[in-house]
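With one protein chain removed, the remaining protein chains of the complex are shown where they sit.
Then we have chain A:
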Amino acid sequence: MSIITFNKTSKHFGALKVLDQVDLSIDAGEVVVLIGPSGSGKSTLLRCINGLEQITDGDLVVDGISVNSGAKQLREIRQEAGMVFQQFNLFPQLTALENVAFGPKKVRGADRQEADRVAMELLKKVGLEDKAKHFPSELSGGQQQRVAIARALAIKPKVMLFDEATSALDPELKQEVLNVMRQLAEEGMTMIVVTHEIGFAKQVGTRLIFMEHGKIAVDGDPRELIDNPPNDRLKDFLQHV
């Protein structure tokens, strides 16, 4: 069953057309890896799903709710679609545990005890239970990103959106974050992952989408597409990442 449906969705920034009549349907349980050259609209596509960018044409339905149906509905969508950012964006005044417990408390209305319990469980899951009391500034980039993943999971989303979650990390720290993402995929989480990690796409992805100029240029099975790129531009792109 489709959980995210783009229906001739376009997004303009002024005169610039960044998404060009995108048609795309994503089912629950899919791990979609989104690749493409810089400026092709990957981040924008992701950010339209949770309404951080407003679509300018067509429709986009997430978990049965159109992103255009109002502020309250948009907040419902956002609670179903957790996002992980390239720059982590952890709240610097809160500890790791408080960051993760923030969503359950302020968004889901859980009491403190319950929120802390959920948060601790998630920190364990990302392997950081011993860092619960640390502030973001006291954690490595990889640890911060794992806290950020736990924070997004804490509101119990149905979909997780990753926008270059490992791009700001040193090579040796990337792996710990990718491992957490792989574990999530294995648990059946629906994921849309913008990344340059072709290895991850091949091993974890169930679907690969190559974007160009705001359009979906290629869409298919990751292993097949990576081993036998159907066109020169994808082949070129894969050789350069």
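The working rule: contacts are C-beta pairs under 8 Å (C-beta built on N, C-alpha and C of every residue); 3 or more make two chains touch, one makes a residue touch a chain; residues count from 1.
Operating definition for what follows: contacts and distances are computed from a predicted model.
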From "Cytochrome ubiquinol oxidase subunit I", "Tyrosinase family protein", "L-glutamine ABC transporter membrane protein" or "Phosphonate C-P lyase system protein PhnK", the hidden chain's UniProt protein name: "L-glutamine ABC transporter membrane protein"
Touch criterion as defined above, residue of A:Asn50, A:Thr95, A:Gln144 or A:Thr190 at the omitted chain: A:Asn50
Contacting the left-out chain in the complete assembly, out of A:Lys8, A:Arg75 or A:Lys133: A:Arg75
Residue of A:Gln87, A:Ser167, A:Gln203 or A:Asn231 touching the missing chain in the full complex: A:Gln87
Option from A:Val18, A:Leu34, A:Ile55 or A:Ile155 whose C-beta touches the chain left out: A:Ile155
Touch list for chain A against the chain that is not drawn: 50, 52, 71, 75-79, 81-83, 85, 87, 89-93, 102-103, 106-107, 137, 148, 151-152, 155
